[in-house]
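One protein chain omitted, others in place.
Here is chain A:
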Amino acid sequence: MELILALAIGVLVGSGVWLMLRPRSYQVIVGLCLLAYGVNLFIFAMGRLYVGAAPIMPKGGFVDPTAYADPLPQALVLTAIVISFATTALFLVVMIVSRGMTGTDHVDGKERLS
């Protein structure tokens, strides 16, 4: 599982960075989305990997914390997803306005020769 997760994060972040460095604003936004996915998985992995373990302990009595998953990274991921989703939506709006105003989808608002 570790290998698959690591590969997933690596592929997402790698392609995200590559797309973000492209000149078209659509590529940039897709790149930012992929990067956000990779980062979210990474935060999740920082709480260590568990299989079949609940994050919330039952009420009352002493319980063994090792049998439970860490709930904090899950909460962090939730926050991060919401925030990156909202800011990406905002970025999309600005991108569309830029496309309408400049008539090109180049990030600099004008086509470069060659």
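Quick note on the criterion: a contact is a pair of C-beta atoms (placed from the backbone, for glycine too) under 8 Å apart; a residue touches a chain by one contact, two chains touch by 3 or more; residues count from 1.
Criterion: contacts and distances are computed from a predicted model.
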| request: For the chain that's not shown, choose its UniProt protein name out of "Phosphonate ABC transporter, permease protein PhnE", "Multisubunit potassium/proton antiporter, PhaD subunit (TC 2.A.63.1.1)", "Aspartyl/glutamyl-tRNA(Asn/Gln) amidotransferase subunit C" or "4Fe-4S binding protein". | output: "Multisubunit potassium/proton antiporter, PhaD subunit (TC 2.A.63.1.1)"
| task | Identify the residue among A:L5, A:M20 or A:A69 that touches the chain left out of the display. | result | A:M20
| remark: For chain A, residues touching the missing partner are 20, 25, 28, 32, 35-36, 39, 42-43, 46-47, 62, 72-73, 76, 79-80, 83-84, 86-88, 90-91, 94-95, 97-98, 101-102, 107-109
